[in-house]
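Now for subunit A:
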Amino acid sequence: MILIALIVIPVLTALAVMFARDARQTKNLSAVGMSVQLTLSFYLLYLFLKERASGNTEPVLFGKRFEWYPGLNINFDIGVDGISVAMILLTSIVIFTGIFASWEVKDQFKEFFASLIILATGVFGFFISLDLFVMFLFFELAVIPMYLLIGIWGSGKKEYSAMKLTLMLMAGSALLVVGILGIYFHSDVNGTHSFNILELTNQNFSIEMQRIFFPITFIGFGVIGALFPFHTWSPDGHSSAPTAVSMLHAGVLMKLGGYGCLKVAIALMPEAAHELSWIFLILTSISVIYGALGVIAQSDLKYINAYSSVSHCGLVLFAILMLNKTASNGAVLQMISHGLMTALFFGLIGMLYSRTHTRIVHEMGGLMKVLPFLSVCYVIAGLASLGLPGLSGFVAEMTIFVGAFQHPDMFHRVITIVAISSIVVTAVYILRVVGSLLMGPIKKEEYQHLEPAKWHEKLATVTLIIAIVIIGIAPLWLSDMIMESLGAILD
Partner candidate 1 sequence: MSYVVLIIALPFAAFLINGLLNRKLPHRLAGWLATGAIGVATALAWFTAFTYFFQSTSFEKIIPFQVTWLRFTETLQIDMGILLDPISVMMLVVITTVSFMVFLYSLGYMHGEKGFVRYYAFLSLFSFSMLGLVVATNLFQLYMFWELVGVSSYLLIGYYYDKPEAVAAAKKAFIITRFADFGFLVGILLLSYYTDTFDFAAITNPNHSAFTTMTGSSFLGISVLTWALMLIFMGGAGKSAMFPLHIWLPDAMEGPTPVSALIHAATMVVAGVFLVARMFPVFSFHAPEALDAVAFIGAFTLLFAAIIACTQTDIKRILAFSTMSQIGYMMLALGVSGYGEHGLGFTASMFHLFTHAFFKALLFLGAGSIIHAIHSNDIREMGNLRRHQPVTHIVFLIACLAIAGIPPFAGFFSKDEILAATLNSSLVYFAIAAFTAGLTAFYMFRLYFLVFWNRETVYEHKPHESSFIMLVPMIVSAVGSAVAGFIPFGKFVSSDSQPLHIEMNQTVANLSIVVAATGILIAWAFYKNESPLPEKIASTLKGLYRIAQKKFYIDELYLFITKKIIFNLISKPIAWFDRQVIDAFMDFTATATNKVSAEIKGLQSGQLQHYAYIFLSGVVLIVLIMIFNYA
Partner candidate 2 sequence: MMEHVPISHVLIVTSAMFFIGAYGFLTRRNLVTMLIGVELMLNAVNINFVIFDRYLFPNQIEGHFFALFIIAIAAAEAAVAIAIFINLYRNIRSINVEEVDKMKY
């Protein structure tokens, strides 16, 4: 029941928003809706942990099945495992903060909030669905509002970016159609084909079939996970998107890729994954190091963050391809960690931009003096990004590296070390930005009188920071919760 509520509440909120009278009501409705959603997510976590504590070891909890298209054996199958619960938590936190980060959207606010919430609905639906068809439906539902959100409320060459982003992501999802249909028609569950992930997990697909559909599915999800060389939508898209959209997109939407790769591509076609992982490992390790090195030469804050997201999300896929529980656990942790901190980053960039009206790093400087609160938050986000212990990034990265190191052969070693070297590069670009953006002398006279952070901005950033710190300091519960679910996927 609670899972259905997780979809229904955003839908209702979006509808209610469309009928709101004025800006104030719109914002209040959105905020209330998403607060309820956040509460519900925590309640789900509580229920989940309680069930697990009471010894329930079903791979998927709170499962529900509604027959939908019996003729094609399509069912509205929902249920959650530890990974989904974690991702739902992430999503509800990010959308909650996203609402507050876009508190000052002025024109067409109703449409803005409604689209944003619809996008979130897609993401929630994606994470709770167990049926590939339903999953795919929600996947596309999450992608499409992006076009309008960037196109209408974006900045810069927004139309171009929005189009590029949408088309590339849809091209990815087009591959997914091929992938999931291939899986569907090669499955045989009691004489019929099936879209149900749980039923499909037990299928032994022939290796020939896997060789074709594993790459297709993996690339299909990989596009949204910024897999090299299909990542180029990300810099343009992020740089043009409005704040909350960047937050949600980099924070949550890019995670659909990793989640899908793990739970569909790899879980269903493990043999091909083993056989072909090397190709994608090379691509992802390129993503990791290439993204990081690419950042150094950027000067626009959003580009910096977009490329760094390429690097970090590359690490997610990289870890997944290591095909062991530890690395995959790290991947999920990294998704959450990156989701939180990149949302924080984009939120802060938006807040800074609204004050200084520039995103070029060297045009700003010394903001620490004039905007202490936001600057400190930026530093914390930066530290999380470069993997400071006590913040979430460290937990995730270390888990990935330890997991990746479980492969003793030369190829994996080399590629892992290449990936690890990104921590150095990350430090370089983070500190470079922090150094010239926040520290040093104040660049322009008018920056002396910037407006300090408002309550809603503080609420958004503090929420994210708290989440980052909690995961950074006490990661065991989360890690164990994810680990448990991985058993069912990878064993």
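Note that a residue touches a chain if its C-beta (ideal position, glycine included) is under 8 Å from a C-beta of that chain, and two chains touch if they have at least 3 such contacts; residues count from 1.
Keep in mind how these were chosen: all candidates are chains of the complex that A comes from, given by their letters.
As the structure is a computational prediction, the values presented were derived from the model and not from experiment.
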From 1 or 2, the one in contact with subunit A within this complex: 1
Touching residues (chain side subunit A, partner candidate 1) in the complex: 164, 167-168, 229, 232-233, 235-236, 290, 293-298, 307, 325-326, 329, 366, 368-369, 372, 383, 386-390, 394-395, 398-399, 401-403, 405-406, 408, 416-417, 420-421, 423-424, 427-428, 431-432, 435-436, 438-442, 475-476, 479-480, 483
